[in-house]
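For reference, the structure is listed below as structure tokens.
What you see is the complex with one protein chain gone and the rest in place.
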Amino acid sequence: MKKGMIIIAGILFLSSVMLLSVHSQEDVTEVDRSVFTNPQRPAAVFKHDAHNQNAGIENCNECHHVYEDGKLLEDESSEDQRCADCHGPEADGNKPSLVKAFHVNCKGCHEKQQKAPILCGECHVR
Amino acid sequence: MNDIYQFVSGPLAWVAFILFIGGSLYRVIAMIAEVKKKEPFIFTYMSLKYSLRSILHWITPFATYNWRRKPVLTVVTFAFHICLFVSPIFLLAHVTLWDESWNIRWWTLPDGSADIMTLIVMASCVFFLVRRLTQREVQFVTFVSDYIILGIVAAPFITGFLAYHQWFGYPILMILHVLAGEVMLVAIPFTRLSHMLFSPFTRAYMGSEFGVIRKSKDY
Partner (left out) sequence: MAEPATKNPVEEQKVVDEGIDVGISRLTEDKIEKVINQVLKGETGARLKTYVSTCIHCGLCSEACHYYMSNDKDPKWSPVGKIKQTIWEMIRKKGRVSPEFIRRAVEIAHTECNQCRRCMQFCPFGIDIAYLIGMVRRICHKLGVTPRYIQDTVHSHSVTMNQMWVKGDEWPDTLQWQEEEARGEFPKLRIPLEKEGADIMYSVIAPEPKFQAQLIYQAAAIMEVAGVNWTMPADKGWDNSDMAMFTGDNEIMGRIKRTHFETASRLRVKRIVMGECGHAFRSVYDTGNRWLGWSQPPIPIVHAIDFYYELLKGNRIPIKEKFKEPVTLHDPCNVVRGGGLGEKLRYVAHALCETVIEMYPNREYNYCCCAGGGVINCGPPYKLKRVKGNRVKAEQLMDARTRGAKVIIAPCHNCHSGLKDIKDYYDLHMDIKFFGDIIYKIMEKPE
């Protein structure tokens, strides 16, 4: 029942996004930091499509993950949501704060791949 | 570049912190053990009240006769030492790294303030350098090691400042910054930077002697 509600809500949301969307993924050049009230660093450089092409990422949920009760749901993805919808300004239990979510998600993968930037200033370029 | 960075910020950081913490503990414990063995009378005269009286006076600007006599130096040395400790410990980028590695975080400075504090540290280092070069009484007791120590302290701040602003070759400066910080940490227990460890003890002892026996002021 609950799952059904979420799916319906998801479909409604998706369709409204598709209708209202004024820019698409190709336009993404930096990480969305509009929710930060007092950002200390320049927004992290992130060209969505180019990045994914370079990195050979095909599945959205490589980044747009979904966790439930602390477990990663393998087959689900959350590209229909903003990261800030789940990750608040502060950590909540096991769920990291938005800043940390960004860092862990991006830098964590970069460290594993051994060929992507991991220094602060390589993403937060001035 | 990633490999080098991961090496200096990973295994080397471990080595640096182990040497810093272990070395500091060793120096302090060895000192106390030697006092116990050869000069145990020192414990007889130690007084908490007068130790604190002495330490508190000397860590308060203008609370001692000599601080009042040297207002410029007093302002500089206090600004220097405060910024030297506060800016690296409460720097957002540093705390973020602690958080990512150890899941611990604490209050942080706005980057703008940390930037100013870094400038203060660097300016103070220049002040100390000029003082060493021009004041005869300082020059006379200056050794090469004094310049090296000053350089060791200034280096993490200079490289950190440049790295933060991403001037001149960012990734290399970042690596140098991490290295410089590690060199400073390791230098603390093994050079005269050890005054960070020992000064509370020497101060406490002198404060106790002046309070308990001499019934007079050591400040």
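By letter and in written order, the chains are A and B; residue numbering begins at 1 in each of them.
Quick note on the criterion: a contact is a pair of C-beta atoms (placed from the backbone, for glycine too) under 8 Å apart; a residue touches a chain by one contact, two chains touch by 3 or more.
Model, not experiment: these values are computed from the prediction.
> Which of the visible chains would the unseen chain be in contact with across the whole complex?
Taken over the complete structure, the missing chain's partners among displayed chains are B.
> Based on the whole complex, identify which of B:Phe80, B:Phe157, B:Tyr170 or B:Tyr219 touches the chain you can't see.
Per the contact definition at the top, the residue touching the missing chain is B:Tyr219.
> Across the whole complex, list the residues on subunit B that are touched by the chain not included here.
30-32, 34-35, 37-39, 41-42, 44-45, 54, 58, 65-66, 69-70, 73, 135-143, 146, 192, 194-195, 198-199, 201-203, 205-207, 213-219
Convention: only the chains that are shown with their structure count from here on.
> What residues of subunit B sit close enough to touch subunit A in their complex?
2-3, 5-6, 92-93, 96, 99-100, 110-111, 163-166, 170-171, 174
> Note which residues of subunit A are touching subunit B in the complex, please.
Those in contact with subunit B are residues 38, 40-41, 99-100, 103-104, 107, 111, 114-115, 117-122, 125-126.
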